[in-house]
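All protein chains of the complex are present and in place, except for one that has been dropped.
Presenting chain A:
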């Protein structure tokens, strides 16, 4: 946890140069690490609020401004350039990376909601996404962050990150105290382990409704309740972004059949909307 974002300089020592500069270097790299993790966290938040039905505009703007600030500072440092160069991971297949970055870059089809995430309007957009993607996978500031392997390992990874991310963002924290003496700024263990089926359901319920598909999807899901759609939802999210089609209610219906030839990777509990939400949406449909 860091208190201030003030940049700490290398101490050009009068004293022993080696020790000082070593400490200075450590401090500087620790700061960079912290800054990077803040950037990662912010991007996750932005991406998640992209998913929300009605993103809280004020929150989105503030997070986007923070991201911009970090990016500006990193650009001044020259570390931006370094970072993007450093992470040309050959192990990562280009298509996987694309998927991940597309997720971050996803703009909503409905233009009424603002495409304000200047993240996507930056010229350096691509690099930024790569950075976030790669660092999310490689920098283990916390377990949760490193679990956000957006590229490639969809299934469990994605869902786990989403769960913890969304759980952080949307659920009232079960462990709400700021962790006595914890160095990690993210409560990993609690969030990763105390997922309840209901929470999972809520998270995916959130996605279903907010994934550009209106109420009827949830209703349809109810109808096809014996079909395990958990893997499909992940699939929808990622592939839906690549091709960026708007998923209407009938698309879901159409694609339900073929998509379940593939075995589910995740053995998580079924994704279900919150029952109340479901009822409510049914009422709207039936009532109207």
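Just so it is clear, a contact is a pair of C-beta atoms (placed from the backbone, for glycine too) under 8 Å apart; a residue touches a chain by one contact, two chains touch by 3 or more; residues count from 1.
Keep this in mind: contacts and distances are computed from a predicted model.
> Leaving aside the chains on screen, match the unshown one to its UniProt name from "Serine/threonine-protein phosphatase 2A 55 kDa regulatory subunit B", "AP complex subunit beta", "60S ribosome subunit biogenesis protein NIP7 homolog" or "Peripherin-2".
Answer from the record: the omitted chain is "Serine/threonine-protein phosphatase 2A 55 kDa regulatory subunit B".
> Could you list which residues of chain A touch the chain missing from the display?
Chain A touches the missing chain through residues 1-6, 35, 38, 41, 45, 53-54, 56-59, 61-62, 64-66, 69-70, 110, 112-118, 120-121, 168-169, 172-173, 176-181, 185-186, 209, 212-215, 276, 280-281, 284, 288.
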